[in-house]
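Have a look at this one before I ask anything.
In this view, the complex is presented without one of its protein chains, the others remaining in place.
Let's turn to chain A:
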Amino acid sequence: MAGKPEGGMPRASIKTKRTFLLLALLSIATLLLAIAMAVSIGEMTIPIITTFKAVANRLFDANFAVSRLQEGVIWDYRMSRALVAAACGAALALSGVILQALLRNPLAEPYVLGISAGASTGAVAVMILGVGYGVLTLSSGAFIGALVAFALVSVLAAGSGGSHERIILAGVAGSQLFNALTSYIVTTSANAEQARGVMFWLLGSLGGVRWPDVYLAAPVALGGFVVCLFHARALDAFTFGSDAAASLGIPVTRVRIVLIGLTSLMTAAMVSIVGSIGFVGLVIPHAARFIVGPGHLRLIPASAMAGAIFMVLADIVSRIIIPQQILPIGVVTALFGAPAFAFILYRARRAV
């Protein structure tokens, strides 16, 4: 055997630690470039160099000459939007990694399992019905909705025999139920303007994102990343199922509660800011696995970075694909994600 294996499990595609570090640096550079592009591209095109100057002005008090209008657009609108997109992509991809490992199902992700739909219902209940009497915020409403959805889907899956395939069917049923509940609340209780806003938000929209959203999205994504990384070995141990994990000394119940709580939290935070965006959690982990292999110590950072880059790029596409109009970002991710879903389904069938 040439070359001693280093680090975690995967050596399938990436041979050494050095290649992995190189890839990590490359992906950070790509993410920064993508964010810079996202900030520059738009109705008012701003040269990338101006973007860098404006950022340098804010962060390091560098006194570059940038027009106040440009600096305002860059800083107040586009930068916050790009950062939320990145955080959201990373969090959704991490949720996908967790669910696919814990449920041992390649199709598991928050959107497919109905967790996003549950979070939407929770958020809409707070927003329109005023559930929680002003004590519950939109995000905590979404969090409760996400947990309820996950509980319901788990019970449905367990009741139908508990096989790993069943949970996807249970997720479909859960999605339908919560989408119906959301529509019910919107049509019976919302006024026309609220209804229009909710429908646009449900498709996934970064339009109304401002800095306060960054202060929610970024810590959730970063915190989620750290917790995930801390559980990388535990997720590896689930490769042959939960009994195998337990016999390797993993506290299975505790790990499940922590990680499923984390997934619900990340999904809820992102849904409450940008609406339910599908397929990122499905496609990105598979793409990352293809590059760095199945070991979670590498899969987790790779998925987080790939998710962040993908969402920032998807946001750019959503803004430029139709001139003078902004497509909901959920539509863009679904246009990429649905074919990928079909492809994974096809491969899963052949592998059996």
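Here is the rule we use: a contact is a pair of C-beta atoms (placed from the backbone, for glycine too) under 8 Å apart; a residue touches a chain by one contact, two chains touch by 3 or more; residues count from 1.
Just so it is clear, contacts and distances are computed from a predicted model.
Among the names given as "histidine kinase", "Iron complex transport system ATP-binding protein", "Molybdopterin synthase catalytic subunit" or "Energy-coupling factor transporter transmembrane protein EcfT", UniProt records the absent chain under the name "Iron complex transport system ATP-binding protein".
In the complete assembly, the contact with the undisplayed chain comes from A:Ala244, out of A:Ala180, A:Ala244, A:Ile257 or A:Ile321.
Interface note for the absent chain: among A:Val55, A:Ile74 or A:Ala232, the touching residue is A:Ala232.
Against the chain not displayed here, chain A makes contact via residues 1, 4-7, 9-12, 104, 106, 229-234, 236-237, 239-241, 243-244, 246-251, 289, 293-295, 348, 351.
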